[in-house]
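Some chains omitted; the rest stay in position.
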Amino acid sequence: MSLVPVLDDDEMKPEARAVINEIRDVRQTDFVNNFWRVLANDPAALKRTWGSLREVMGPGTLDPLTKELIYIAVSIANGCEYCIRSHTAAARARGMSEAQMMELQSVVAMASETNRLAIGLQVPVDDVFKGLPPAPASSGD
Amino acid sequence: MSLVPVLDDDEMKPEARAVINEIRDVRQTDFVNNFWRVLANDPAALKRTWGSLREVMGPGTLDPLTKELIYIAVSIANGCEYCIRSHTAAARARGMSEAQMMELQSVVAMASETNRLAIGLQVPVDDVFKGLPPAPASSGD
């Protein structure tokens, strides 16, 4: 059970319901998951979080499936069950195969293993890894 | 300074040097970064870790750049400076643009934000996210 109610549409304030309906429009489905129904208790937070998510996960230089895989990886590292499950569902809907999911899990586990070794042994950063990218002018383009 | 010496080739035991040379062969470069030179203090750990990394990061169902992005994401979540820097270098070498790197950072940050909201509000997992994949027979293929 969440710390605040999982709101049905008719329990929400109008500002919250407007965001929920925008989620429906963008995702082209009537189903709106609990994360948003809980956030709806704070319409401003709902609007801001959805706005950021829509922008970050929208069209860019990385393809949508890659972004979902990164999202799952972070959620595993942060130990967020809800996020692992909801973004795994999203990734499957975007075409992630079961083999790709298992491979993702192996990469996340491998990274966690070497992360601990590098931190644990206090490996000094090689000079070659400290440099900036060749030309500042090329960044952000 | 690391907890154990960053070994030069001629300070390593033969078993360690053999692995270091295999890393050179596979990566087609003479340069071997400090992570491996520190691990070389324990030849068995060096051999095992390199063997796993080679297998996990080798050919599979996800492309090499995607794997590096996932690796960086986990390293950020775990707060490992060495790993962030070394795998960012690897990702750039595999063609990651500066725009892609900045987009990766936004996805990692966004995921961390919603992770905390889902954990902090104890959002219950939607029934639809609890299901297994349609057919066990299809997994792992």
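Per-chain numbering from 1; labels A and B assigned in written order.
The rule is simple: contacts are C-beta pairs under 8 Å (C-beta built on N, C-alpha and C of every residue); 3 or more make two chains touch, one makes a residue touch a chain.
Note that the coordinates shown come from a computational prediction; the quantities given were computed from them, not determined experimentally.
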Remark   = Whole-complex count of the repeated chain (2 shown) stands at 6
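Following the convention adopted for this analysis, only the chains that are shown with their structure count from here on.
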Inquiry  = On a C-alpha centroid basis, what's the spacing between subunit A and subunit B, in Å?
reply    = 19
Query = What part of subunit B is in contact with subunit A in the complex they form?
reply = 1-4, 6, 31, 33-35, 38-39, 45, 49, 52-53, 56-57, 60-62, 66-67, 69-71, 73-83, 85-89, 92, 97-100, 102-104, 106-108, 110-126, 128-130, 133, 138-141
